[in-house]
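See below for the structure under consideration.
Left out: one protein chain. Kept in place: all the others.
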Amino acid sequence: MKARIHITLKNGVLDPQGKAIEHALGGLGFAGIDGVRQGKFIEIDLAETDPGKAREAADAMCQRLLANVVIEDYRIDIDE
Amino acid sequence: MKARIHITLKNGVLDPQGKAIEHALGGLGFAGIDGVRQGKFIEIDLAETDPGKAREAADAMCQRLLANVVIEDYRIDIDE
Amino acid sequence: MSNITPEIVAEHGLTAEEYDKVLAIMGREPNMTELGIFSVMWSEHCSYKSSKHWLKTLPTTADWVICGPGENAGVIDIGDGQAAIFKMESHNHPSFIEPYQGAATGVGGILRDVFTMGARPIANMNALRFGHPDDPNTRHLVSGVVAGIGGYGNCIGVPTVGGETNFDPSYNGNILVNAMTVGIADRDKIFYSAAAGIGNAVVYVGSKTGRDGIHGATMASAEFDDDSQDKRPTVQVGDPFTEKLLLEACLELMATDAIVAIQDMGAAGLTSSSVEMSSKGGVGIELDIDEIPVREDAMTAYEIMLSESQERMLMVIRPDAEDAARAIFEKWELDFAVIGRVTDTNRLVLMEGNAVAADIPVPPLVENAPEYDRPWVATPPAGAPSPVEIDQTPMEILKILMASPDLASRRWIWEQYDHMVMGDTVQRPGGDAAVVRIHGSAKGLAITTDCTPRYCVADPVQGGRQAVAEAWRNLTAVGATPLAITDNMNFGNPERPEIMGQFVGCIEGMVEACKALDFPVVSGNVSLYNETNGSGILPTPAIGGVGVIDDAARSMTIGFRNDGDAIVLIGETRGHLGASLLRREIAGKTDGAPPPVDLAVERKNGDFIRARIAGHTVTACHDVSDGGLLVAVAEMALAGDLGAELSTPDTPEWLFGEDQGRYVVATPEPETLLASAHEAGVDAQLIGKCGGKTLTVNGGNSISVTILRGVHESWLPDFMAGPA
Partner (left out) sequence: MNAAVIVFPGSNCDRDIQVALAASLGSAPEMVWHGEASMPDVDLIVVPGGFSYGDYLRSGAMAAHSPVMREVVRRANDGVPVLGICNGFQILTEAGLLPGVLMRNAGLRFVCRDVDLRVGENKSVFTRHYDARQVIRIPIAHNEGNYSTDPETLARLEGEGRVAFRYCDPSGAVTDDANPNGSLANIAGILNENGNVLGMMPHPERLAEAALGGTDGRAMFDGLAS
């Protein structure tokens, strides 16, 4: 079973990479960009077969290591 | 309109980060992990209102800047 | 019916004649794995088939040379029971295709070449050549290459202390990324690759093997064309963190006596490393494919043998030491697998279960490798330079030159490199040579890389001499005794006689200079086929020089120090403007012969300078190179943030001529200096004195040091700030 985890900066936390990307896209002539945010996307293959248990595990992983909950939010999707 | 872009390493391309994360999760006592891959998740707010045009723009951005198409694949979702 | 069609042979980069040799050696048709092994071993990159004939002419010996070309890196004796181990290597094609990873894995590869021999790397250098700044690709390539070199070197914690960077349209489709590593080992604890001890375990350590860079070695030997994009999947990703662990684990194991032989897996990975070890040791090696740690499922023997996955090593271990060795690699959390044995058959045998996946006699695979004496034509003499009309004042010219792509400050580059980690960097980037102290001692190594491709294309022989001489000069200018060089020969397609002629000419010039300066070649690398759609790069024999200085803290620097010090020019000024930077940047011409290098004078002047630095009679020293005298003085003023007043003829020839074998020094005691120069028969003249905030020629034409700094520092950052 696969856990697909999106880790994004909390609203209000400024995002230097996003800013720089936005700037660079502007430099390349892309217009009409109102904002860019960069986050992480982590895919984990789990031996676990029970979706509930898999989500619990993934959640624990985010809390302990994957996300810095001071500045980051995370979202977990489990697909069989 | 929002472009949500997932950038992931092509199959077979070494993912040192994923490898290290998998290892660290093991060290924290998480069992049953068969693999970890880390990618990027980029959200872009676009003034564009036509989904087709927005996707085209996002695709051009990936090709020119966001993705390293030599080693990365990308997926674009447009939500109104 | 045959499985190996002429097409398959061609895809493997082998000619029909070469394939006939394969058939003769095998006495039968090879299987795909065997063909793959021949193809990488006989690729230009691994076999040096076009260059070997000429490389043999390079001087490679001196009392202080412990190991010359042929091993993973060169080894020289630096006294106190220690040895310096160094080499330079190219990662040109991969860096063009994927600048970050290409450059990063280039650094990783050269680091392994050095620590395989038992050395702890203490410094990295990088010699870079990019296309014209206006080429749409250049900015992207500079940014990726520099980030990649920094990304790898910074992470593993080896300081990147210097290099060189040029821009020229000839590199538009073929940038050059040459990385150099210098390491230190005890001279009685150097490790070689010759396998020995029938029955000893062959051990694989480091990262797992994936489908990375398969056919990278053959790709590195193939001319580019417009569909090179298809070759992209061969790009490998570097893992500097794993390399750091591998470095520490190897050095820890090397402190014991467990290792019989060790060889890194570079280009052509497991193939070249196992062939190397068996051929050097005059033994056979049998490998069990199923024991090799792999990253992906269903990898074939062919893929495993040709994979160029990074951060891997092959070792032969003493039987009694296996457990201790395994424990060390487990501590560092790296794979450690016994994948085979040393045999007495002189054959490389691959077993897949009970089936034989490949069985090749090693001696003919190595000794009968193709070697070509390719036809060549000498480069026609450049002739007398055409006149250059100049209407700018000297300072206007200086301003243009100091802000030109080849002379502008490289700060934007070296600030992305950790050049201080390891705590022994005495001279940081920005001077003539980097000086890195040998840990725990006062002694230091001076390191530089040099080559002037515009000279090499105008006259390969003079260009080859000049590259070696400038490296020797840069080491001398910091007060070091030059000891030896490594080289990286970057050229176009050797199958074209005029290109081969450039190669032959550069080698000839290098041979002369190495002999005259007692500056042997101890390692090197050749990169050919740097050509896109039939147009080759400027011939670029990059030279990496290493010297030693007893008291690193007393090494000489280029910055003017004291108001009132006299400025003395050492070496004769004839005003040579052929192939000069002035000609190119101001007159828009590139014609004319390059300045000749008189090796006897070169040596006399250099030895004189070194003695003065040792005697503490000079307070600053800088060699005169690109852009000539006024540029050299300007660089000294900028480095010391102190102006100067020159009283010299103010002709372009005098101020911007690029005559060789010259140095500018500052000294509080000019009379003594001039007297000793006279005694030594060295050409020397007083040309001015340090002081003030401006640079002035003959009391008239002048420019403020601050303005000069502005233009010199801003070109590269401004260029890089342009659209991605």
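Think of it as A, B and C in the order they're written, each chain with its own count starting at 1.
The definition used in the following text is that contacts are C-beta pairs under 8 Å (C-beta built on N, C-alpha and C of every residue); 3 or more make two chains touch, one makes a residue touch a chain.
On a predicted model such as this, the values are computed, not experimentally measured, just so you know.
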Selected residue (touches chain absent from view) among A:1, A:25, A:44 or A:66: A:66
Sole residue of C:245, C:306 or C:328 that reaches the chain not shown, by the stated touch rule: C:245
Contact residue for the chain not shown (choose from C:29, C:80, C:290 or C:415): C:415
Residue among C:8, C:147 or C:321 that touches the chain left out of view: C:147
Missing-partner contacts on chain C, residue numbers: 147, 150-151, 154-157, 239-242, 244-245, 332-333, 414-426, 428, 437, 552-553
Hidden partner interface residues of chain B, rising order: 16-17, 20-21, 24, 27-28, 38
For chain A, residues in touch with the removed chain: 13-14, 16-17, 19-20, 64-66, 68, 70-71
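Please note the rule applied: only the chains that are shown with their structure count from here on.
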Interchain centroid distance [CA atoms averaged], chain B/chain C, Å: 36
CA centroid of chain A to CA centroid of chain C, Å: 41
Whole-Å gap between the CA centroids of chain A and chain B: 10
Sites on chain B at which at least two other chains make contact: 64-65
Chain C residues counted as touching two or more neighbouring chains: 724
Chain B-facing residues of chain C, complex: 97-98, 100-101, 207, 210-212, 232-233, 235-239, 241-242, 295-296, 309-310, 333, 724
Touch list for chain A against partner chain B, complex: 6-8, 18, 21, 24-25, 28, 30-48, 57, 60-61, 64-66
Chain B to chain C touching residues, read off their complex: 9-10, 12-16, 19-20, 23, 64-65, 68, 70-71
